[in-house]
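All protein chains but one are shown in place.
Right, subunit A next:
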Amino acid sequence: MARYLLRRFAFLLVSLALASVVLFVLLRMLPGDPANALTSVGASAEQIAAARESIGSDKPLPEQFAHWIGQLVRGDLGTSFISSLPVGPEVSARLNVTLPLTAAAFALAVLIAVPAGFVAAYRRRTWYGALLSGISQLGIAIPVFWLGMILIAVFALNARWLPAGSFPPDGWAQPGEASRSLVLPVVTIALVMSASLIRYVRSATLDVLDSDYLRTARALGSSFGQAMWRHGMRNASVPVISILGIELASTLLGAVVVESVFALPGLGSMLATGIAQHDYPVIQGVLFISTLAVLIIGFAADLIQRIIDPRLRAGLSGGVR
């Protein structure tokens, strides 16, 4: 296990290093000029040149790259071209919104999808099993911004139970207000996410229900519950966990639409603004951190799968291959 962990860690470092190079190169290949965001109509050629100089986008690329890597090694994500604010603290401020949002939505989605998916599979021939299946199918087709707008209309504009959006400027220093402002976005993401998760849980459960080992366990005297718990769940959870990892990672930045509908200052909207302004340090910073997060999530999913499924462990500990 120690060797496995070490190998995964080395893999993580190499991936990050590669990502930083690719990020830098790809960004510079995009057409566009960050100085444009600072100039206004009426700006003279001299002013445009001065804008480039002030942000350093006129320097040779290798020099810019060395500068960025140098900062990165020291744990500094650099300074925004446009706002002159340091990127690191802003990313962490945005994570204060995005992480709770993603984590809560993810947890809620799992709480909904696992039982619902199981019932949809186990009771697939009853009316409610079919209904669950149908609802999840429909749910996949629902655009997230539309669901957000509906929830706002019902719970914020009409019922007045919850805020329609925005995050308190003082953030978690106002815990009540901050939590309340995240309720509708969390529900929005969770509902959409659980719609597709239900499908995965359902099909994984179906596979297990039809399996020989479950029948064997039952024949050996286990109750359905015991057999399902000991053999079924374990087997079904392996593919579901990879899907969960992917869903979690994509929600991190994919929440940008929800952030916009609910006016939340999250990581996704920071990235969107950065891209619009060609604010390279901001884009690089956000993508670097999210790459890191995605790698860690993938790592965690892998690890959990190994713990659940001894067959995966065996391969690495030098045993049966």
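Operating definition for what follows: a contact is a pair of C-beta atoms (placed from the backbone, for glycine too) under 8 Å apart; a residue touches a chain by one contact, two chains touch by 3 or more; residues count from 1.
Criterion: contacts and distances are computed from a predicted model.
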One chain isn't displayed here; going by UniProt, is it "Glutamyl-tRNA(Gln) amidotransferase subunit A", "Putative Zn-dependent peptidase", "ABC transporter substrate-binding protein" or "Beta-ketoacyl-[acyl-carrier-protein] synthase III"? "ABC transporter substrate-binding protein"
From the list A:G165, A:G232, A:G245 or A:G298, pick the residue that touches the absent chain. A:G165
Using the touch definition up top, pick the residue from A:V261, A:I283 or A:I297 that touches the left-out chain. A:V261
Which residue, A:Q47, A:S92 or A:S223, contacts the hidden chain when the whole complex is considered? A:Q47
Looking beyond the chains shown, say which of A:L77, A:I152 or A:A293 touches the absent one. A:I152
Touching residue (missing chain; options A:S269, A:T291 or A:Q305): A:S269
Hidden partner chain, residues of subunit A it touches: 31-33, 36-48, 50-51, 53-54, 82-85, 90, 93-94, 149, 152, 156-157, 160, 163-167, 169, 171, 257, 260-263, 265-266, 269-270, 272-273, 275-278
